[in-house]
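Each remark here refers to the structure printed beneath this line.
Only one protein chain is missing from this complex, and each of the others stays in its spot.
Now for chain A:
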Amino acid sequence: MSEIIEHSTSVVPGDGKLEILLIEDDPGDAFLFEELLDEELPDAHILQARTLREARERLHPGVHCVVADLSLPDAEGLDLLRQVLDMAPRSAVLVLTGRSDAAVGVAAVASGAEDYLIKHEVDGPLLARAIRYALERKRAEDSERELMEAQIRSEENARIELGLLPVPLINDPDLHHHTRYRPGRERALLGGDFYDTVQTSDGSVHLVIGDVCGHGPDEASLGVRLRMAWRTLVLAGHTGTDLLGTLDTVLCHERWSEEIFTTLAMITVAPDRRSARFHMAGHPAPLLFGDASAEALPDDAYGPALGLFPGSEWPAAELELSGHWSFMLYTDGLIEGRIGGGADRLGTEGLVELAAGARGRGLTGDLLIDHLVAEVESLNGEALTDDLAVVMLSGKASR
């Protein structure tokens, strides 16, 4: 019985045949073990190998359990065990030792074997029990490891989200700051959306929102680095196209592949809160709310997304502000929802319409954002595919 058998997809013994690989160079011992196994576990399918090399050839992913003699012609002891564990990471491993070296068995368990058996003391029931026990123990270890990995992943995501979605640095009681971040339909799929708000010593308030194209931990981590770079540059007194040029350079140095681009919108509100200057780098237009109105910022100040052309320029546009005003910056997740059965998407125009309706009903701040996100989702008919980020800054022009 030394044929390589076809791949078995059953991982749970009981669903299919229990696959056991016996690695034993002594033909007498091998025969004995096969007899014992046949008797105690009649449903098991036994593969045999006489050397580590043969074991490597016969092993396949459907093998549930490897029973290995720790003394083979081509390897022995703990070194042999390590090689077996490496080649069969999903199998439970039992080792066989001689009567005189039980200490090796104990060391083997400490090194990752599920259990050890002393040859010539093994009978059928003991062997069967040891195998079942080893399978259970392996399964428990695997689930525990998966659980730990999931916990680590989720903690990692939470940390990254903290980096992406920071506490604003504002010191003006007359300003109100609201943010929202919603992961996309597949929650684990962390996107590269980021935002930040910083007040500088002259009283100006700077807002940014950005979106690293793509989804995943690399994109999210790049988003964190860009946000940190933006905050640092703003605090160091950089603004406008000069700041964006430096950020563009940072992106080009930090990205892992040349096609990674980032869209971004940036607004600076003057200390008297009566004017603002904005820059756009390939990003959907932010909205400006007045006392009872909502409009998209004019698109005459468009520059390209970051990471597309070296030496790009981003023109600035100025806005006069009066009365109560709010800026709402968002990522494309908010405007790429569907608006019916077809392929049509909401777009900035659709968002402006929803926003004007909501403002007309007197909604502001968190309520306004919640209302808009709910409307967008309801039009889409299901949870949005992409993640979305919204940051809103509200204030009042001084007289």
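The criterion applied here is as follows: a contact is a pair of C-beta atoms (placed from the backbone, for glycine too) under 8 Å apart; a residue touches a chain by one contact, two chains touch by 3 or more; residues count from 1.
Please note the rule applied: contacts and distances are computed from a predicted model.
Engineer: Between "Anti-sigma factor antagonist", "Electron transfer flavoprotein alpha subunit apoprotein", "Regulatory inactivation of DnaA Hda protein" or "Putative hydroxymethylpyrimidine transport system ATP-binding protein", which matches the UniProt record of the unshown chain?
Structural biologist: UniProt lists the chain left out of the view as "Anti-sigma factor antagonist".
Engineer: Per the definition of touch given earlier, which of A:69, A:161, A:196 or A:332 contacts the omitted chain?
Structural biologist: Within the whole complex, the residue contacting the unshown chain is A:332.
Engineer: Given that one chain is not shown, which residue among A:48, A:221 or A:263 touches it?
Structural biologist: Only one listed residue reaches the unshown chain, and that is A:263.
Engineer: Looking at A:28, A:310, A:342 or A:362, which makes contact with the chain not pictured?
Structural biologist: A:342
Engineer: Tell me where the left-out chain touches chain A, residue by residue.
Structural biologist: Interface with the chain not displayed, on the chain A side: 184-185, 189, 211, 213-215, 257-261, 263, 281-284, 302-305, 308-309, 312, 332, 336, 342-345, 347, 381-382, 385-386.
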